[in-house]
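Pasting a structure here, questions to come.
All protein chains of the complex are present and in place, except for one that has been dropped.
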Amino acid sequence: MPDLNLAKEDIRGFAGLINNVVAPLNENIKFKEKFTNKSFKILLNAVNLNYAASIILDHGILYVKSIPNKPKENLSKKSLNWDGFIEMDSQIFLAIAMKRISLIGVAMKWLTRKIKMRGILKLLNLLKMFNFLTKSNS
Amino acid sequence: MVLESKIFKEFEDIVGIGNINDGEVITNTYAYNWCMEIFNYMEGKEPTPFSPTPKAVILPSNTEEVQKIVKLCNKYGLVFKSQSTGLGPWNQPSTDNSIIIDLRRMNKIVKIDEKNLYTVIEPYVSGAQLQAELMKYNLNCHMPGAGPMVSPLASHTSMNGPGFTSPQTGHSARNVLGVEWVLPDGEILRLGSAGMKNDPDWFHGDGPGPSLRGIMRGWAGAKSGIGVFTRVAIKLFPYPCSTDFNINGYSPNYDFDIPDFMKLYVMDCNNFKKLESVMLRVEQEEISFMCSYLSGLAVMAIFSNSIESLMDKMAIGQMKAPIVVIIAARTEREFEYKQKVMDLVMLEFKLKNIIGNIYSPQPIFYAEALRSNLGLHGFIATGGFQSSKGVADTAAVCLKSTKMNIPLKKKYIKKGAIANDFGEGTWMTSYESGHYFHMEAPTMFDQTNEHSVKGMAEYMDQSNQLDLLKHLGAPFFVEGNRMHELFGPHMSNYHIWLRKIKKAFDPNNIADSGFYILPKEN
Partner (left out) sequence: MCKWIPQLQIKSQKYATICPSIDMFNFHTYSGGGRIIIALALEMGRVKPSEELMKIVYQCTECGGCAIACKFLNTLEPLEIISKLREKLVAKGHGPMPQQQEYIDAVKKHNNPYNEPHENRMNWLPADIKIDPNAKSLYFVGCTSSYRRKEIAIATARVLNAAGYPFKILVDNEYCCGSPILRTGDRKTFRDVLNRNLDIIEKEKIETVIFSCAGCYDTFKVDYPLERNYKFKIRHTTELFNEFIENSQLQLTNHIPITVTYHDPCHLGRNAEPYQEWNGDKVQLMPLVSINIPEKIKRCGQNGVYEVPRNVLKKIPGIKLVEMERIREYTYCCGAGGGVKAAFPEFALNTAKTRIEEAEDTGADTLISACPFCSTNLQDGIKEAGSKLQFYDISELLLKALKSETKHVKESAVEET
């Protein structure tokens, strides 16, 4: 498995899972080409698990950090200065990551508060990132 | 309960001291099996992993001893249940008044006829053992999907029999040649050319009278319900590629020198309609060693050796209708031809192979494919799985069944009774180059969690009802009296015929009918 962070043991809980999922992207040439000049920070929190994942893109290089998600204030924009925030159950995350839920489905879950989002435009970057998981490296 | 000492002694005189045991430790061990908790619950019992406890377990070493044991069982009205490698609840006795005939000591590869392409084996030869010996002749056998550690004899004579290599090696039912069969009354019957008076041999399983292979096993096998099979001849096939099988490194992260002319294709067909066309097309071309539809999660699983190592394969999981094809060849010319055909198929259907582009599996995957070890990856998520339904029919019906199963499965996923595979958990393969197809729905559950066990059992029952309601073809897992009586009336009342067969061969019900059929209606 490709290494994303040097201090892997510091990436706890759900953040560690996210780390494993997005790790292949740092070795994807097309991803690097597309995101080379981009930087953003997105916070991904699974309500049923510990440790939110702070996905940091820094000029094309991806990092993941784990943030204890209790108390709730730990995850505030004030504390972390994120550009986008998304919160859901881990099963919904899995469904999104594996494209088993359409955009309409995501919207419905958002309307019923099963997904909470802030900075939707920045969150679209997350979707674009996941798309690169299925793009060829050549 | 133990055997009366007089009866115990009579059995012991057959097999020798140390080869029969009626102590509680040994009999209780044999009472346990994987998935027994589900079957218990379905029968209205406590969902424990223990079946009825046999009175004794006996280990014969040859056919004559088996015959004597069976005759003794008839004499004392003791039900016998025969087993070899013993994987699965189908090995369990249905009554305490039983003796388990463990065929472990009958483990010879009797013959390998490389010219006529068959081998004769005893019950406790495992698939891997047989394949390892056959490779010395550049030959291969059909390995059941359950894995290389199970008995090919058991699969060919008594159990279903699809395999990952079915496109090339067929189905166990179709590969049976001569058989040596100890009938429930103790008579020995040899089928096909094995039963000829002069110069008997094993190469042929039929006639000239009515073929008894259908009676012997039919589609799904009798699981010991119609006697004991002590030898079987099975068809052999050319080994698909070079037999150099070099495993390096250490478990579990072995490395493997991938044979020269072997290639993997994993392609997303996006929808079932296209998947059906692609599978049929690939199979019509008769080029695949393996051609399976697996759900996205299942494809992730076959490339992983732990649940954790699944997580970096989300790209694969995104595929909606993935098809996994392996081509293998023994010469460069054959390999080039097969690749060209695959290239044309991919062009025709606008498919992209993710292997080598988005993902490349560890080389050990190829070794596992050759040794048919892939089915065991179903255990990595929850430690337990069972297939909730199955179909043996056309590709269209198999996929219809898959599709119909999704909402039903999601219902139980929502209850937290089974693991979330989005309802898609399926394995589908073709037999004999697309002649017909096999489909089953592996479902992950937790056998230590009562809620999960109950939910899984309910889901399996409802799945059977769905098969009937939606006319989803000939089911794969129909066994036991209750199931035959459920499906029979919808399928030409076959259960009545099955019962007649059971009654004719075993009127006293001495061969355990738990996973077969009772001689009398319930």
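To keep things simple, chains are lettered A and B as they appear, and every chain counts its residues starting from 1.
Quick note on the criterion: a residue touches a chain if its C-beta (ideal position, glycine included) is under 8 Å from a C-beta of that chain, and two chains touch if they have at least 3 such contacts.
Everything numeric in this text was worked out from a predicted model, so none of it was measured.
The chain that is not drawn here is touched, among residues A:35, A:51 or A:130, by A:51.
Contact with the chain not shown here comes from a single listed residue; of B:98, B:126, B:175 or B:402, that residue is B:126. One of B:11, B:30 or B:476 touches the chain omitted from the figure, and that residue is B:30. Touch with the hidden chain on the side of subunit A covers residues 8-9, 11-14, 16-17, 20, 48-51, 90-91, 94.
Contact between subunit B and the unshown chain involves residues 18-19, 21, 23-26, 28-30, 32, 48-50, 57, 59, 86, 102, 104-105, 109, 125-126, 128-133, 147-149, 245, 247, 249-254, 256, 305-311, 364, 367-368, 371, 373, 376-377, 379-383, 416, 418-420, 444-446, 449, 452.
One rule holds for everything that comes next: only the chains that are shown with their structure count from here on.
Distance from the subunit A centre to the subunit B centre is 41 Å, each centre being the mean of its Cα atoms.
Subunit A meets subunit B in the complex at residues 1-2, 17, 20-21, 23-24, 91, 94-95, 97-100, 130, 133-138.
Subunit B contributes residues 296-297, 308-309, 311-312, 314-315, 317-318, 320, 354, 357-358, 420, 422 to its touches with subunit A in the complex.
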